[in-house]
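I am attaching a structure below and will ask some questions about it afterwards.
With one protein chain held back, the other chains of the complex are shown just where they sit.
Coming up: subunit A.
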Amino acid sequence: MKKGYFGDFGGQFIPELLMPPLIELEEAMKTILPTEEFQTRFTNMLKENVGRPSAITYCPNLSKDLGLDLWLKREDLNHSGAHKINNTLGQGLLAKMMGKDVLLAETGAGMHGVATTVAAAMLDMKAVIYMGATDVVRQAPNVGRMRLMGAEIVAVESGTKTLKDAINAALRRWLSDQETTHYCFGTAAGPHPFPTLVREFQQIISKEAREQFMARNDGNLPDVVVACVGGGSNAIGMFHNFVPDESVKIVGVEAAGTGEPGCYSSAPIDHGTDGVLHGMMSKLLQTEDGQIEPSHSIAPGLDYPGVGPEHAHLDAIGRVDYTTINDAQAINAFKTLSRREGIIPALESSHAVAYAIENREKLQGKSVLVCLSGRGDKDLGILDQIL
């Protein structure tokens, strides 16, 4: 009877009142997703509105500096500036075809909120976006974009006022409004079927990247594939089609926060333990009593005390190496990629780029393909305060 597990992780740990909409969504995945109508409309939207396929870019200057071949999968070039749009258009179209007229979402960095608002506008739906009050301040440009495109923004004042509290509040709203509203979950986490649904829409990243890399490298696969991991949606999308390739080392980069003792990181795989939050059994930052710890990262999109259950599983079976990068290392990568290649990465993606920089000695001569999950314009305010 249990559904949606990746090994020991996953499941549906939510109030009974949310089971009917989850069952309805699972049913829609079976009956609507495979139809020609859905697939044709979705593919066309990705091509005409998002700009897919996104490029892969070779970084000649940084490759020379580091002594390795650095490639980027350019999700930052997507419309609205990040990988998030792949998922929101997919879920938005699915919801529309299910007869819903409101897209509800939570957002940390704001990118998922923007992408949900774009999807809602394109599909003639209403967007309701929950955002921690702290993140509303940290990510003001994205709040402005969402408002401009017609979203209702709800600033969440409870708890730590960041992503986890925005998720709590959005789940409460969904409890009440489930008949008209689809909860457009932003990452490959949460109760089943969200981790599977989000991966379904994000796996196009690795499908394209794998084909593009091989076309540019005489049919060879990259030695290393890297992505940053918050909830883990860009990462699961980037990893999925490389998982069967045993020669490819896959690396997930969590945020170590300030890196100082006592700092709440955002690295539940590295520093967390098994537990239940937001509908899933996964790795969590928590106290011995099972209370959820606040997280910290300079990158709001990574600032989450949990991680998608498939990542917890990929860690448990040893297929993916999860490691950490701290705020200072990410800022260095942010500046370095900007100056050496003219590409301003999101602070989230900077953690993945930083992996290549910080590990250059052991990566000498290797080809490293990094998912550049989003662009960094949104983070200039944060950087202005630091630099």
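Definition applied: a contact is a pair of C-beta atoms (placed from the backbone, for glycine too) under 8 Å apart; a residue touches a chain by one contact, two chains touch by 3 or more; residues count from 1.
Keep in mind that, in the parts below, contacts and distances are computed from a predicted model.
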{"item": "Chain not present in the shown complex, as UniProt names it (candidates \"Membrane protein\", \"Tryptophan synthase alpha chain\", \"VWFA domain-containing protein\" or \"Acyl-CoA desaturase\")", "value": "\"Tryptophan synthase alpha chain\""}
{"item": "Residue among A:7, A:20 or A:60 that touches the chain left out of view", "value": "A:20"}
{"item": "Which residue of A:3, A:41, A:126 or A:207 touches the chain not shown here", "value": "A:3"}
{"item": "Given A:121, A:243 or A:276, the one touching the chain that is not displayed", "value": "A:276"}
{"item": "Contact with the hidden chain (one of A:153, A:171, A:184 or A:225)", "value": "A:171"}
{"item": "Touching residues on subunit A - with respect to the absent chain", "value": "1-3, 11-20, 158-159, 164-165, 168, 171-172, 175-176, 178, 275-279, 284, 286, 288-292"}
